[in-house]
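Excluded from the complex is one protein chain; the other protein chains are retained at their positions.
Chain IDs A, B, C, D, E and F follow the sequence of writing; residue 1 opens each chain.
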Amino acid sequence: MKLVPLADRVVLKQLEAEETTKSGIILTSSAQEKPQEAEIVAVGPGGVIDGKEVKMHVEVGQKVIYSRYAGSEVKLDGQEYIVVRQNDILAIVED
Amino acid sequence: MKLVPLADRVVLKQLEAEETTKSGIILTSSAQEKPQEAEIVAVGPGGVIDGKEVKMHVEVGQKVIYSRYAGSEVKLDGQEYIVVRQNDILAIVED
Amino acid sequence: MKLVPLADRVVLKQLEAEETTKSGIILTSSAQEKPQEAEIVAVGPGGVIDGKEVKMHVEVGQKVIYSRYAGSEVKLDGQEYIVVRQNDILAIVED
Amino acid sequence: MKLVPLADRVVLKQLEAEETTKSGIILTSSAQEKPQEAEIVAVGPGGVIDGKEVKMHVEVGQKVIYSRYAGSEVKLDGQEYIVVRQNDILAIVED
Amino acid sequence: MKLVPLADRVVLKQLEAEETTKSGIILTSSAQEKPQEAEIVAVGPGGVIDGKEVKMHVEVGQKVIYSRYAGSEVKLDGQEYIVVRQNDILAIVED
Amino acid sequence: MKLVPLADRVVLKQLEAEETTKSGIILTSSAQEKPQEAEIVAVGPGGVIDGKEVKMHVEVGQKVIYSRYAGSEVKLDGQEYIVVRQNDILAIVED
Partner (left out) sequence: MKLVPLADRVVLKQLEAEETTKSGIILTSSAQEKPQEAEIVAVGPGGVIDGKEVKMHVEVGQKVIYSRYAGSEVKLDGQEYIVVRQNDILAIVED
């Protein structure tokens, strides 16, 4: 069973606290809408969205920092996912 | 008697709690606007909506995760439906 | 005396509680902005509205589910009407 | 002395309570933004408004139902007027 | 010393209470955003504003009714002025 | 050290109270968003901003009335500046 995102949506898997520490990202926990590190597990096809052509610039497997503000949480097969729009992804974290 | 959605609207039938468990999706119940799993029972024709051409990318029978935020609930012949815009559908759940 | 709607407006006549039961639609009464069943009694001409061409896709006599949110109530000759924009009509109810 | 409306504005003269009764329109008085019956006394020229061509579809002398929400009240020579945008006129009342 | 308005802005000089009475306009004083009568003392050049061509349709010396909502008050050489956008002018008052 | 504004931004230096009095502008001090007199010390290049071509119509050295609402205050070398968008400038004050 898997999530196939529509349009410009991207499915993210949040990195666990331990992984987060390992990657060197320490996020302040005082605010609910602070960006978060996650791994991309599925990318929508893009296309014409709200009358505008949207190209996807992210790929499965990338680690990203995203703004949690517009994301929707889903649990599938015991794993939590976050579905965001590509535009809610702020930056890719490269090693 | 059936609902024929207009424009980019999609009629959804929420999956029962038991079905939800069977499919492996467990939704947190703490927030009212959390996404939800549902099955598509009718799809509008798309077309020019608010001056922009909208194509429909979903089909009857698909299981989807949607954002409950903008949906409208309707009861027809004892069955509850949710009418959402295509844009409120976040992802298709595939087996 | 009759109401001739402008632009993309549609005049609706709400179905009475008894009719509603007959048609099999049971609406939850807990929220003010829940969709409602009604019959179309007049349809505006459409045309260029807010700089965008709007075509009318509904007809007099159709039963529809609409979102009450943006509608305006009017009483004419002892009959209550609701004036909505076409976009506030969610779906047509077909037998 | 007279009011010459600019752009897509329309000057309305509200019909008195007695006239309202005569015309068969009874308005609920419980909400401030309910539509109201009025007679058109002046119509703006239309033209390019906010970058979009607007044509005027109403005429002096027509009785209309309008949404009071965006209207501005003015008193001129002891007569009250309402200045609305054409888009705030919901329907024309025809005999 | 004078105010030269930019873009689609218009500089207004509010008519005094006595003048207001003389012109026959009596404004209700219960609301802060009610329209007001004023005389135009300077008109901006119009042009491309927010990506849209705006032409100016008012002239210095005209008496106008405007919506006070978006206006800014300025005092220059002891005289109070109101700077509004042309779009905040509802109608011209002609004798 | 100097501020080089981006896009359609303009750097202003507020005129001191004494200068303000000398120029004849007296501003009401009761509201925080009232317009203010200032001198332009730097003008951005304009260009395509939010998809729209913006031309700059103001120059360094001009005295202007601006709406304080969207401005950002900065202190550089002991001098306070206000960074506004050109659109927040209401009018130029000419002698």
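Definition applied: a contact is a pair of C-beta atoms (placed from the backbone, for glycine too) under 8 Å apart; a residue touches a chain by one contact, two chains touch by 3 or more.
Just so we're clear, the structure is a prediction, and the values are computed from it rather than from any experiment.
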Result, missing-chain neighbours among shown chains, is A, F
Note that subunit A touches the absent chain at residues 23-28, 34-35, 51-53, 55, 57-58, 65, 67, 86-87, 89-95
Against the hidden chain, subunit F presents residues 1-7, 9, 11, 42, 47-51, 72-78, 83
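Here is the rule we go by: only the chains that are shown with their structure count from here on.
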Given over half shared residue numbers means same and under half means different, the subunit A/subunit B interface is different
Matching the CA atoms of subunit A with those of subunit F requires turning by an angle in degrees, to the nearest 5, of 105
Between subunit D and subunit E, the Cα-mean centres are separated in Å by 22
CA centroids of subunit B and subunit E: separation to the nearest Å works out as 50
Per the touch criterion, the pairs are A-B, B-C, C-D, D-E, E-F
